Every structure is written in C-alpha cells, then in structure tokens.
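To start, I am sharing the structure in question, which I have written as structure tokens.
Note that one protein chain is taken out, while the other chains of the complex remain in position.
Right after this comes chain A.
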Amino acid sequence: MSLGYIVRRLLGAIPLLFGISLILFTIVHLAPGGPLDVYVDNPSVSKEALDQIAKAYGLDQPVPVQYVLWLKSMLVGDWGYSIRTGRPVLSEIVLRLGPTMELGGLALLLSLLIAIPLGIISASRRGSKLDGTLTLVSFAGISTPVFWLALLLQLLFSVHLGWLPSAGYKSIGDGSFPDRLAHIVMPAAVLSLATIASWSRFIRSGMVDVLNQDYIRTAYAKGRGERGVVFFHALRNALIPAVTVIAVDFGTVISGAVITETVFAWPGIGRLFMESMDGRDYPMLMGLMMMGSVGIIVANIVADLTYAALDPRIRYG
C-alpha cells in the first residue's frame, strides 16, 4: 500500500465533506423560522433583539454568503456558540466525547470478542444444529429494537433484581471502578447487540468462503489439525470482507449510541444531541452532525486501508 493511495483517499474525502456541509446547511436554513427558530417562539425576545441577534450571526446576509462564512469558520475550528449554554460548540463536544469513547470502545471490544468466535464456530460447524440456532439468534439480534432491549434490561436488572443502576455515568459521591463498571454494563451490552449479530454473520460467510478454498484442503492434507487450519490459514482471509462491513456499520453505531445514551442517561455526545434537539440548539446540532459524518468517512477510509493491508492481492496504484 503506497503513501500515494492514502493521500488520494484523504483528498477524496474533501468533496464528500463539502457535499455534507452543503446539505446540512441547506436543511437548517430551509426550516421554518431558520436557525433562530428558538427565539422566534420566545415572547420575551423582541423583534429588534431578534434582528440584532441575526446580525451578530451574519444571518442578514444572503444565504450563499452565509454558507461561505459558516464553512470558513468551521474550517478554522470556530464552530459557533451553543444557544443552550452559550459555550463554544467545539469545546462542549470535546467535553462529552470521553464518555462516548468509553462506551463505544467497550461495545466495540465486546462486539469483536463475541462476534469473531461465534462466526468461526458457525462456519466450522456449518449446517449443524448449533449453526442453525446461531443464525436464528443473530436474525433476532438484528431485528431487536435497541431502545426496547434497553428497557427490558432496565426492567430485569434494575427494577426486579436491583443488581445494576438503571441509568447514569456514576453514582453521586462514588466513581470507583466497580461503580463505573456497574453503570456501563447495560449500555455497552445494548449498543453491541446489533453489531454482534450482524458481524458474526459476515465473519461466518467470510469463513465459509475461505474454508472451501483449495489451499485449506492443502493445509489439511499436510496434516494440520482443524484448529491450526482455522486460526492460522483461514481466519485472516475470512476477516478481510468483514472489515468493510464493520466500517459501514459505523453509522448504525452512531444511531445506536444516540438511543442508548438517551435511555441510560449516559453523558456522551449522543445524549448531547438529544438535549440539543430539545433545546433546538442548531449550532450544536450542526457541529454534532458534521462530527458524526467525519467519523463515518474516517471509518470508511480506515477500513479501505486495513483491507489493503490485510490482503496483499489488493494494490491500489
């Protein structure tokens, strides 16, 4: 994989980001009431004050000019101020990024640790009862609404058994490792369910394809045991197609995080998004949407690069 390929992939993301920013900007400005909607409904804000705010935000300029101004300031890291808190959007987001990274990181770890073995077992026992059961379970996992699963877990583990706190990041006055662990278990489980279900399917099908290859038969013929064949010969190649799927799923994970963090009152950026929705905090919403889109684009680039690194047959000029 050449440096040129990496650079080209990164450059390719620029028009994408441009398109995304244009769409988001258009949506917010087409909305009835525009970005100042929240003030328009407020009787204590006079018409004059409204005009003044509009002027301060550059909203009295023609829309294309506003777009260019907005894009310019986005590029230099000035993402505006939150209408709700009055603090800079970017620093507010950075503040809430930690809990989301913790939750997302744990969910990712859980997903990989569970999905890969499940996929391998399913593929190597292809057509067995176990494979059939796992297929059924993963279909159910993909079809389960995240928010409902969250409610069920709260019902079981918090209301009935009282084992886990129903929501929050940590207990007041506590924050020790066991306390924080107790808080993160349910959200992480909920967030990883759908990915475990779908990834294990893709790892299974990747594995099945690979296990039918001639070189696998050769490995068996040379006297390699099943374990050796599966782990040393097949796994790496079986994971290659799965890498792409994992990246494509990144958007689903973002949607899942918004729901999970809301139900479990987890103070990350997903919940920040919902709080900003309730407060119609458009600068914040725009910032978060851009952030999410950048995340998806980066995930896709990383997937392509990993794909190229794992598969020496692939050479992008």
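One rule holds in what follows: contacts are C-beta pairs under 8 Å (C-beta built on N, C-alpha and C of every residue); 3 or more make two chains touch, one makes a residue touch a chain; residues count from 1.
Methods note: contacts and distances are computed from a predicted model.
One subunit of the complex is not drawn; among "Tryptophan synthase beta chain", "Putative xanthine dehydrogenase (Subunit A) oxidoreductase protein", "Peptide ABC transporter permease" or "Dipeptide transport system ATP-binding protein", its UniProt record names it "Peptide ABC transporter permease".
Annotation: of A:Val229, A:Leu288 or A:Ala303, A:Leu288 touches the absent chain (contact as defined above).
In the complete complex, the hidden chain is touched by one of A:Ala49, A:Leu130, A:Leu155 or A:Leu181, namely A:Leu155.
Check A:Leu71, A:Ile142, A:Val185 or A:Ala265 against the missing chain and you find that the one touching it is A:Ile142.
Residue-wise, the contact with the chain that is not shown comes from A:Leu16, picked out of A:Leu16, A:Leu59 or A:Leu164. Touch with the hidden chain on the side of chain A covers residues 15-16, 19-20, 23-24, 27-28, 31-32, 37, 136, 139-140, 142-149, 151-152, 154-155, 159, 251, 254-255, 258-259, 262-263, 273-274, 277, 280, 285, 288-289, 292-293, 295-297, 300.
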